[in-house]
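Of the protein chains in this complex, all but one are displayed in their positions.
Entry: chain A
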């Protein structure tokens, strides 16, 4: 669907800061509060805005046992449904965080979150690899997250400017 200029502005601002107060947001896009609320509601209903989430640096949380793996999956596409059917069979698992169809050396990029290496290994060997259309998998474990969804976790970008200048 085609968004108006104001709608696009609102979506872009919310994507960066989902918790922004609606009155501040309204000022930023030069609309009234009710108009802004109306647009947000419409975009939510249309599922343009799908969900509001937080970016958490789990690396900072002590005793957090969780790890993420990116798996390159080669599959055989099926006549009529292409990759959609196998993608669906994969993304329905709750362990799967994201699934993308890729160009290049493999077909699907699958992001898995598990509590331990064993858990991920179990999922890949018992569930993913055994699916009919799956030809091969290559699993990469993420060792450290430096930047996620456009956010640098440990950024030294504090304000280095002098306080008053001409």
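Keep in mind that, in the parts below, a residue touches a chain if its C-beta (ideal position, glycine included) is under 8 Å from a C-beta of that chain, and two chains touch if they have at least 3 such contacts; residues count from 1.
Everything below uses one rule, namely that contacts and distances are computed from a predicted model.
*Asks:* Look at the options "Ni/Fe hydrogenase subunit gamma", "ABC transporter permease", "Aminotransferase" or "sulfate adenylyltransferase" and return the one that UniProt uses as the protein name of the missing chain.
*Replies:* Of "Ni/Fe hydrogenase subunit gamma", "ABC transporter permease", "Aminotransferase" or "sulfate adenylyltransferase", the absent chain's UniProt record names it "Aminotransferase".
*Asks:* Hey, which chain A residues sit against the chain that's not shown?
*Replies:* 9, 12-13, 17, 20, 24, 27-30, 157, 159, 161-166
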